[in-house]
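Following this message is one structure expressed as structure tokens.
With one protein chain removed, the remaining protein chains of the complex are shown where they sit.
Letters are used for the chains, namely A, B and C, taken in the order the chains are written, and counting of residues starts over at 1 for each.
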Amino acid sequence: MPRFEPKNPDYRAVATAMFEQQRAMKTLGISIARLEPGEVDLAMDYSADLTQQHGFIHAGIITAALDNACGVAAFTLMPPGAGILTVEFKTNLLAPARGERFAFRASVVKPGRTMTVCEGRAYAADDGKETLIATMTGTLMALTSREGASPEKGVRRSLIG
Amino acid sequence: MPRFEPKNPDYRAVATAMFEQQRAMKTLGISIARLEPGEVDLAMDYSADLTQQHGFIHAGIITAALDNACGVAAFTLMPPGAGILTVEFKTNLLAPARGERFAFRASVVKPGRTMTVCEGRAYAADDGKETLIATMTGTLMALTSREGASPEKGVRRSLIG
Amino acid sequence: MPRFEPKNPDYRAVATAMFEQQRAMKTLGISIARLEPGEVDLAMDYSADLTQQHGFIHAGIITAALDNACGVAAFTLMPPGAGILTVEFKTNLLAPARGERFAFRASVVKPGRTMTVCEGRAYAADDGKETLIATMTGTLMALTSREGASPEKGVRRSLIG
Partner (left out) sequence: MPRFEPKNPDYRAVATAMFEQQRAMKTLGISIARLEPGEVDLAMDYSADLTQQHGFIHAGIITAALDNACGVAAFTLMPPGAGILTVEFKTNLLAPARGERFAFRASVVKPGRTMTVCEGRAYAADDGKETLIATMTGTLMALTSREGASPEKGVRRSLIG
């Protein structure tokens, strides 16, 4: 049973569309593996193009995926017509991002009318074993029509204004 | 006059080499614009391949660049033979990452034998105007031979162990 | 010349009153040393009652003071009638909080209609020498009448809802 009741009956289509509009996700090879109200898993294969100096996936790439997992999870609980922005996030790197495949699991800790707080965890699958490699706590903000003529306009005017 | 005295006379070559070994930086089109002891500027052009759903650069990409700016800045002050790892960072997104070109400026706040704390700021240059779009505070860790037979081995064993 | 123009001509009286309503500040012996639009310095004397196991001031006390410095700095730029809440903050501890007297200096990095981001730095004065001991980045939220019948009511209903 999902922990949260979505306000938007179309949450799945809307959240998936928002994800797919992000060209960065395609560039990084990140896809949605599971999507429930307030919970999202993303997946990414290893790519040498995304590595740091030791051959592991770069912490910034791990963070981009975690941020998106948090954003999509928060977005599933927002009302129809809302836009979404990341206010801030914090990542702890726990182990090298070494593996063939990576999973990014986010869930909403506290949904709110304006602000939603999410937590995410990144795992590396290496040789059949899964290791926790990073955690994120993130704050996401809903942009609704009260914030301007349209969420889009609100976004364009100012991220946190 | 630089604020910090590097322990490694070769800091410039070593930090540049570390940066260039990161294939993710090449994939994202990020380069070193300035490098001094404890201070680094990175630069990145706009690319539609790195955008989120509103056409701005994805917060995760901005974070990847800020993390690297902090890492290189910290690395310039580490002793010869050291490796470096990011322990954690925190990013606040202040304005949409809209622009033709982006600058990522990091400086060391507190260098330490084991841990170094850095701050970074990301700016978007749009139509001749520069806007602060994000801040980062990050903690970096030096891996020296005391941490294992070699920094490389220390890295491979465990990031924070 | 101050960097920011306050929206509330009474910002000084209002921010000071908000600070003085916080009984925790009196308990901890923290006072306002300087207050300008978007910038605040707080001061605290050493007290053995606030120490951790090594006799230094507890990191949580340092954080309470930094949080308040950030909150008051943000509050000086908010419109008349607004309430304020802390959304989140992040503290890095850089050196032991050892000294006779402590200063907490916060300034607004980005003021916004809803959200304001501040940075704070804590210094210990010990034997005439001042040492940077901690940094904070914090996100503060304005509660205005749009958020409910009154800021107070908004606060009571939900912090981030």
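The definition used in the following text is that a contact is a pair of C-beta atoms (placed from the backbone, for glycine too) under 8 Å apart; a residue touches a chain by one contact, two chains touch by 3 or more.
Just so it is clear, the structure is predicted and the values come from calculations on it, not from any experiment.
Trainee: Mind giving the shown chains that are in contact with the missing chain?
Mentor: Looking at the complete complex, the unshown chain comes into contact with A, B, C.
Trainee: Just one of C:E39, C:E88 or C:E119 touches the chain that is missing; which is it?
Mentor: Checking each option in C:E39, C:E88 or C:E119, the one touching the absent chain turns out to be C:E88.
Trainee: Check the options B:M18, B:V40, B:V117 or B:A134 and report the residue that touches the missing chain.
Mentor: B:V117
Trainee: With the full complex in mind, choose from A:V14, A:L77, A:V117 or A:L143 the residue touching the hidden chain.
Mentor: A:V117
Trainee: Residue by residue, what part of subunit B touches the chain that was omitted?
Mentor: 87-88, 90, 110, 112-117, 139, 141, 146-147, 158, 160-161
Trainee: If the hidden chain were put back, which residues of subunit C would touch it?
Mentor: That gives, for subunit C, the contact residues 18, 21-27, 48-54, 57-61, 63-68, 83, 85-96, 98, 133, 152, 155-156, 158-160.
Trainee: Can you list where subunit A touches the absent chain?
Mentor: Touching the missing chain: residues 90, 92, 94-95, 109-110, 117, 119, 132, 135, 137, 139.
One rule holds in what follows: only the chains that are shown with their structure count from here on.
Trainee: Taking all residue numbers used at the subunit B/subunit C interface, answer same if over half belong to both copies and different if under half do.
Mentor: Shared-number fraction above one half, so same.
Trainee: For subunit B, which other chain has the most distant CA centre?
Mentor: That would be chain C.
Trainee: With chain centres taken as the means of their Cα atoms, state the distance from subunit A to subunit B in Å.
Mentor: 22
Trainee: Rounded to a whole Å, what is the gap between the Cα centroids of subunit B and subunit C?
Mentor: Subunit B and subunit C have C-alpha centres separated by 29 Å.
Trainee: Show the residues in subunit C shared as contacts by 2 or more other chains, in ascending order.
Mentor: 90, 110, 117, 139, in rising order.
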